[in-house]
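What you see is the complex with one protein chain gone and the rest in place.
Up next, chain A:
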Amino acid sequence: MASVRSVSPGGALLRASRLFSLPQPIPPPPGNQANSGSNHNSDSATLAFPTHQVITTMSSSRKRGDWGLKRPLPLKSTTKSTNAMLRIRQIDSIEQVTDYSSGADHGLSLRKFQELNIPVTVPPAAVDSYSIRPASRMNLPQRSAFEEDGDFTAIDPQKAAAMQDKRWKFTGPWLAGMTQGAFNKWVAKNVKPRRPEFLQFLKNKIAQENLQTALLKAQENGETLPTTADPASVTDEQLTDYLRKLRNDNQQLYELVGQFLDLAPLNPPTSDALAQLNPTTHVTLTQSGSPYAERGPPITHPSAGLSYLKTSMYLDNHPLYGPQRSHPPVQARVMNPRRSTINVQARIGLAGFVTDSPYGDTASNSRGQGSRALDKFDPELVGGAKIWVQPHSASVDARGRIKLNVGDAKEEDRLVALELLGEEKIFGELKKVEAKPSAAADLRNTYRSNGAYKSTRMSSSDGYGVGTLQFRYRPSQPQ
């Protein structure tokens, strides 16, 4: 171990230098493997999450090209940017140069995300961008990624099986997310060599079961209680019998194999649960197992370290109007309008993150003026079409991508936000608040929300006592 060995003065100097604070790059986001036959792609597009550490330096040091690296970096390409952010690919390449590029894309995205002031939740049930996606859009109560009962980073291996439905990290794969080829490879490489180990694991199980029956028997007969289970005493015959029993009990077999290989939990997605929703249908919220069973466990901590807010239940204070009911709305860029003929959904970009336009019975979904920016592309708009939205929460999916949950912004909130920017004056002018914008350009640029506004309840006192980890829609027939 390096920590035990005494470190030489040169080594100590290196360890204290910034050179060693650069972590190893992480693997890039997994692409869609099934699409690898025909992919339209760009190798220089911004990745969904950063793979390299972004480093910065003081402006005085930047002027000298000093980034704390082996050699000063060229001033011409590093001093022009407003934001001193660099990504170091290689400290010393074979051509004896430092390989660097701008890191402003991810660095600024993080800053912008933190300005949104939204908490990160565990992924809501069944987020599917092409099916009827109810749960995440219906403003159901959601759980923060930092709730104590689900936020494990260090797990006792003895308790790992018991915490199956709560933890997010598994050493085994999530079977539903594997392709057939990857599965075959994994079985041949990682599972088959462990056969003797699995038999030993089963022997331990049998010994435990034997101990339980012996304990019961001893209690009934008033004898001294046996203390330890002895796997060595399990005969091969007993093991064969147990294996035969297991073959007829798929559930038990899956549980044992899952425990042994530490497989991530599986659940079929609850995608179109709300499809049959009508006035006579009941919807009951029931507890489901792991929140990661439907879409796979995340590759990072479920918060991805983006935000450490546990809840969005805090009040924003306005210097003139006092505490506000809702958080300040945010302007979102319309990345592409919806095009129903080729089944393209409208997407909006918020703080650099692309997300779906607000769902449900909202102004942006009603046919008419409210949704013009999402329906048509207007080349005359300087800077592109933008709409005001209210970000509620974010979640990290199984591929490490950030999914924002947004709703329509209230018109009053929009005006207040504009006044803070100095683009609108409404203080003391009540009529303006009540007036509706009528010019077409206004409507294309911004829209009014006439629908009901709801904020997502999250980790509030309402949620306590319910004892649920994750809500799921289960439509049931009326009694």
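By our rule, contacts are C-beta pairs under 8 Å (C-beta built on N, C-alpha and C of every residue); 3 or more make two chains touch, one makes a residue touch a chain; residues count from 1.
Note that contacts and distances are computed from a predicted model.
Trainee: Can you tell which of "Small ribosomal subunit protein bS18m", "Ribosome biogenesis protein YTM1", "NEDD8-activating enzyme E1 catalytic subunit" or "TBC1 domain family member 10A" UniProt lists for the chain that's not drawn?
Mentor: UniProt lists the chain that is not shown as "Small ribosomal subunit protein bS18m".
Trainee: Just to verify: which one of A:Ser42, A:Thr227 or A:Asn317 makes contact with the chain not shown?
Mentor: Missing-chain contact among the listed residues: A:Ser42.
Trainee: Of A:Ala214, A:Val257 or A:Val354, which one is in contact with the hidden chain?
Mentor: That would be A:Val354, which touches the missing chain.
Trainee: Looking beyond the chains shown, say which of A:Ala16, A:Leu75, A:Ala162 or A:Val344 touches the absent one.
Mentor: Looking across A:Ala16, A:Leu75, A:Ala162 or A:Val344, the contact with the absent chain belongs to A:Val344.
Trainee: Where the complex has a chain not shown, which of A:Leu253, A:Met335 or A:Ile426 is the residue touching it?
Mentor: The missing chain is touched by A:Met335.
Trainee: At which residues does chain A meet the chain that is not included here?
Mentor: Residues of chain A in contact with the hidden chain: 33-34, 36-49, 104-106, 108-109, 129, 179-185, 335-337, 339, 344, 347, 349, 352-356, 376-379, 397, 399, 401-404.
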